[in-house]
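Quick one: structure below, then a few questions.
Left out: one protein chain. Kept in place: all the others.
Letters A and B mark the chains as written, and numbering starts fresh at 1 in each.
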Amino acid sequence: MSAALRLKLENIVKEYPGCRANDGIDLTVESGEIHALLGENGAGKSTLMKVIYGVVQPDEGRMLWNGHPVKVDSPARARAMGIGMVFQHFSLFETLTVAENIALGLPTAEARDRRELDQRIREVSERYGMALDPRRYVSTLSVGERQRVEIIRCLIQETTLLILDEPTSVLTPQEVTDLFATLRKLAKEGCSILFISHKLEEVRSLCHNATVLRQGRVSGDCRPKDVSAADIARLMVGDDTPISTRVPAAEPGDVLLEVRDLSWKSSDPFGTSLKDVSVTLNQGEIVGIAGVAGNGQDELLKALSGEIRMDRGDMDLGGLGIGALSPDQRRKLGVAIVPEERLGRGAVPGMSLAENALLTASGQGLVDRGMIRFGRVRDFSRAVIRRFDVRCNGEDSTARSLSGGNLQKYIIGREALQNPRLLVASHPTWGVDVGSAVAIHEALVKLRDEGASILLISEDLDELYQLCSRIGALCDGRLSPLAPTSELTIEQLGQWMAGEFDSAEATHAAA
Amino acid sequence: MELLINVLAATVVAGTPLLLAALGELICERSGVLNLGQEGMMLMGAVAGFVATLTSGSLVVGVAAAILAGIAMSLLFAFMAVTLAANQYAAGLALTIFGIGLSAFVGAGFVGESIDGFSRVAIPLLSDIPLIGRVLFDQDPLVYMSLVAFVAVWVFLRHTRGGLLLRAVGEDPEAANANGLKVLVVRYLAVAFGGGMAGLAGAYLSLAYTPMWTENMTAGRGWIALALVVFATWRPERVVLGAYLFGAASILHLVLQGLGWNISTELLAMLPYVVTILMLVLLSFNPARTRLNTPLSLGQPYRPGR
Partner (left out) sequence: MLLLERRPVDSTLMRWTSPVLALVLTVITGFVLFMAMGKDPVEGLTFFFITPVSDLIGLAELGLKMAPLLLCAAGLTVCYRAKLWNIGAEGHFLMGALGASVVAVQLVDVSGFWVLPVVLVAGIVAGMLWAAIAAGLKTHLNCNEILTTIMLNYIALNLLLYAVHGPLKDPYGFGFPQSVMFGDAALLPDLIPGTRLHLGLAFGLLAAVSVWVLFARSFIGFQLNVVGQDQRAAAFAGFSARRLTWFAFLVGGATAGLAGASEVTGPIGQLVPQVSPGYGYTAIIVVFLGRMHALGIIAASALLALTFIGGEMLQIAMNMPKAITGLFQGLLLFYLLTCDAFIHYRIRLKQPAIKPTPKAVTAATQES
């Protein structure tokens, strides 16, 4: 590894109204180095990478590129300098082909000869072990393949610093291994990589150096291989925040929910269909569903909530068939749902917390003969805010004005206060600060201990292993067998997430 | 045979204003912008074309004025819907209501005036082709313009980088922006093209179809053009077919009267509108196809840097 400095940031400050996102950050990346940027949500990672990539301009500070001071005023400029970026949410067009997508990011002159471009794409993809057909439409690609398109798009433009924002959150464990092999090869050839993550084990296995951010400042630099994950975690969250630990298992009771061969065909050509999904839930247990986003998680949640009606199969709650019931009928029977999107599904952004209570809790005596009882609505809303420690300016604050963690606590509290028998929660701690995540986990465990059944859909394997008694995985709308957490290796789960299981076996195992 | 040729030729004439307006709206919608102001822009094109022709004595000047009027109207819309990111439905409705009012106001002094409209110019050789020659190539110059516009739009969408940019912006403006594309510029150009074509469509009505000006002379053709784009699932070749189909529906009453059927003209005048609804119903039986071709960001305002 050469010691030439590729990138050096000095005292970067970026302030937004009411928030100092970057507060004097220093960072150096050498050529050929894989450098981790660690931190919680809101620690200032995204702002910093936007500064490097020219999306926003820093208020103070200096950036040196290969030893020379530079001002990056746009992503186009950054790309011309050799900085490439793969965002967490891809900037790809589904209705265009791989080659067309890549052509759109290139200067007109370079993109003119399509045949030559196809050839270049093939060369780059073979060289770094990322198989990809330039003629395929993006809509037919898996998430992992889409990420390859993004990376190849950077590499085709002579990138010498590649920034990856949480690249592994959308990949199966096997795909992660492949990606890391590619990144190591790139680094060996002299390309620097800035790897943004909050997954400590990955950082320890891949990165040479790490910079940890907390509340807009650098809270420490380290060589991840030489320190423990717990040490890094402390740097990330500080000393005063409790870190979740494994929770004691509970004694499951009788069967509450039984789903057999649930099938549903999506009418959306880009959607996922559910195929013969079977799952059994006992009272007082948390069952986890792993899987890469877009493999039918949302559809499963909607089928359970009643937003979509299954085409085939059985769904029993406490021995009662609920497959044909509407969402509010199911809610009356004790089904509570926490969807993935907090704003715009779990809550109406422009409405107050009190009004948002009415969204699902109207059955709690809040409506009388078609008229709203505003006093009761407020009381209910205030109870949620108090019991679940929701930080806000009272029940009249709009849902939009709350932080992700506080809104999520409110939504979970709203469901929990209705004493559900079955709670289905999707990614309940995604994008939530550590403190709120702990509170949310505690709330789920408390519900479980009170006898509720919980189906936890999550991409966060740590969370699943921590909370669940049994875990399975969804892939392309099919559900793997469910195995007791203590007997399930991460390798096995990874294979399930990649679809390597037998459907018949899954049905059999679940029955 | 003679009757068939006449009917088909009349169908093409009746379908031409729809074809022009729908092609423009198709480009506009492919960029993700839904402009419901077709009716307003067409009326302004019609009145501007008529007044300019009447005062200058030149049909070319009239056509140019109509196109410019359409573009001017569409830029008003673009300012609201693209720059100010206003609700596109409301902005389009406003454009239509404004256009109806303004055109009636501007044209109030010209009702009853008359001009010599476009006349047919047979294209040598092509017009000698049996059937098709008389139907398509013995028409007025604006019909030829509509055919050229169709080919141009088709080639543009399929084979040019500009078409690629347009489709990308229409599918996902956020991603387009992240790729360094000028989303707002693309959308402005697309809206302006739609405006120009709508203006031309209006000119066709007041300079060729019925060379005169009457209030509200578009009679809902702008709305039918909008329905046509949906019906064609944003594909230009289907727009052509659809436009001539509607053309046929709107001259059917003439044919029936020619055949001696005695049906009230008011009831027959409903036909194009009924056909439009039937087309929308027909389309609903294949939602997947519609979904595949719909520009994904259609109707959603976009502002960079939110």
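Criterion: a contact is a pair of C-beta atoms (placed from the backbone, for glycine too) under 8 Å apart; a residue touches a chain by one contact, two chains touch by 3 or more.
Just so we're clear, the structure is a prediction, and the values are computed from it rather than from any experiment.
Residue A:P339 is the one among A:P58, A:P339 or A:P428 that touches the chain not shown.
For the options A:R62, A:H89, A:K225 or A:K265, the residue in contact with the chain missing from this view is A:H89. In the complete complex, the residue from B:V7, B:V61, B:L75 or B:L93 that touches the missing chain is B:L93.
The omitted chain makes contact with just one of the residues B:L4, B:V60, B:L84 or B:I129: B:L84. Listed by residue number, the positions of chain B touching the unshown chain are 36, 76, 79-80, 83-87, 89-91, 93-95, 97-102, 104-105, 108-109, 174-175, 177-178, 180, 182-185, 215, 219-220, 223-224, 226-227, 230, 264, 266-267, 269-270, 273-274, 276-277, 280-281, 283-284, 287, 303-306.
Residue positions on chain A in contact with the hidden chain: 16-17, 19, 21, 41, 46-47, 49-50, 53, 55-57, 73-76, 87-89, 91, 165, 305-307, 326-328, 331, 337, 339, 341, 344-351, 355, 358-360, 362, 367, 370-372, 398, 401, 404, 431, in rising order.
Rule of thumb we're sticking to: only the chains that are shown with their structure count from here on.
Spacing of chain A relative to chain B, judged by their CA centroids, is 45 angstrom.
Residues 161, 164-165, 167-168, 171-172, 174-176, 178-181, 287-288, 291-292, 296 of chain B are the ones touching chain A in the complex. Only residues 74-76, 79, 87, 90-96, 100, 103-105, 108, 111-112, 267-270 of chain A touch chain B when the two sit together in their complex.
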